[in-house]
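One structure is given here, and the rest of the page talks about it.
Missing here is one protein chain; the remaining ones are kept as they sit in the complex.
On to chain A.
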Amino acid sequence: MVGEEQKEDSPQWFKVAITDGRKYKKPWLLSSIQSHCSVPFTPIDFHYVGLRAQFFISDASIASALKDVSDKILDDNSQKISIVVSPTIVPNCERNKLKPEKMEQLKVAMKKRYLASHQALDLQSFRFDPILVDHGIDMILNRKSCMDAALTIIEEDFPELLSLNLRNNKLYRLDSLSNIVEMAPKLQILNLSKNELKSAWELDKIKGLNLKELWLKGNPLCRNYSNNSTYVSTLLELFPKLTRLDGLELFSTLSCGNGKKKLPVCKGSVYGSDTLKSLIWQFLTEYYYIYDHGDRHVLLNTYHDNACFSLTVPFNSDDGVLGSLNLYSKSSRNMIKIKDSVPRTQLLKYTKTEIVDFLSALPKTQHDLSSFVVDTCVQTENMFYFSVNGQFKEVETSYLPHNCDFTRIFILNRTSNSSLCIVNDQLFVKDIRFDEPKTDLLIGHIIL
């Protein structure tokens, strides 16, 4: 350990600053530097200042070795990491470091507050601890030197710590507490209630902890949340494993009962209103009448000039799809299979002429309107967005007739003369013969 090898009288101190170091996580940064540095080193008081990360060392040979590491490390974006090493005065954390005899008294006070059976340490209102007061030790945990001393003892004497109570210590920032992530990695319960924390950002500094239970009530930050669910979700974002907050079970509704969750019952069409229902059905009846029985070019004026259409099928064209579904497969715009931007754009039919030309080339069909299930998702005064699930069969085909399931999404826009036109159209087709084992069941639904 470098610090211990130094003589008490004249250690020379160096500040090691990593430009843009804020971008990197401490463990990664330090281990990268260590692996490029010719001599082992122990960073003192690692912290972030502005965009920099910095720490101190007290050995001239290490300082020069660290200087050599500058620009040798590349980050994930191949950016060089530059390190600036400069001589400095004794850093505050060292100057304020508790003297060994005070550390001993602190240890005594902390051991008295440790409950081994629960691996729990109770440091609430620690400044007023009689042992500390009697020995003239002013433990202000906001001070880095004090928090560092407490954390050092935790790391050495209570490495299995599960629960830490820091209630009522006037904590307004958690920079010094951030080292707890490494020093008490098993910590699951943390009580920070009745402190002076003003923002959830402070907790970001300790989010590496796998907390299951957290207490925050009595901090100003609680007043920032008008409703409880934002408060809860903010904290869950920081501590995803949290199950108790301020003493309350977060998911009590889930843990009651026998714990088995059930899927909601599946229901039929959703229209929103009767007006909308008749409007959608009028559109669908007219559209599919022409689509099934007429020349599909007639649909031209149903589309907006700059409408979009695309098609997907659940098979790749080279999966050996039989017969006419192959025609659909060839045009399937499945972005999982088609990665390149050019074919992606080509497969998206754009402008009404291109769309009706494409639709006209598809096989003749017979849609079963009685099978249609409509989900109306968004409706504003001038925009309607719904999806239709149903079945059709191919007719007049030289192949064996296919029965297909489809899902089609329409986005309609009301034009200035109040007629409706299609601006977006997406069709998903699935040959149900390929669908084991429910095929028999569905065939029964197909009416013609």
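The criterion applied here is as follows: a residue touches a chain if its C-beta (ideal position, glycine included) is under 8 Å from a C-beta of that chain, and two chains touch if they have at least 3 such contacts; residues count from 1.
Operating definition for what follows: contacts and distances are computed from a predicted model.
When the unshown chain is looked up in UniProt, the name that turns up among "NTF2-related export protein", "Tetratricopeptide repeat domain-containing protein", "DNA repair protein RAD51 homolog 3" or "Checkpoint protein" is "NTF2-related export protein".
From the options A:H118, A:K217 or A:R344, the residue with contact to the unseen chain in the full assembly is A:R344.
Check A:S32, A:N169 or A:S310 against the missing chain and you find that the one touching it is A:S310.
When you scan A:K144, A:K205 or A:R333 for touch with the missing chain, the hit is A:R333.
Contact with the chain not shown here comes from a single listed residue; of A:D134, A:D204 or A:E237, that residue is A:E237. Considering the complete assembly, chain A touches the hidden chain via residues 229, 233, 236-237, 240, 251, 253-254, 260-270, 304, 306-308, 310, 312-314, 332-336, 341, 344-345, 348, 350-351, 373, 375-378, 382-383, 385, 387, 389, 405, 407, 409, 411-413, 423-424, 426, 428, 430, 435, 438, 441-442, 445.
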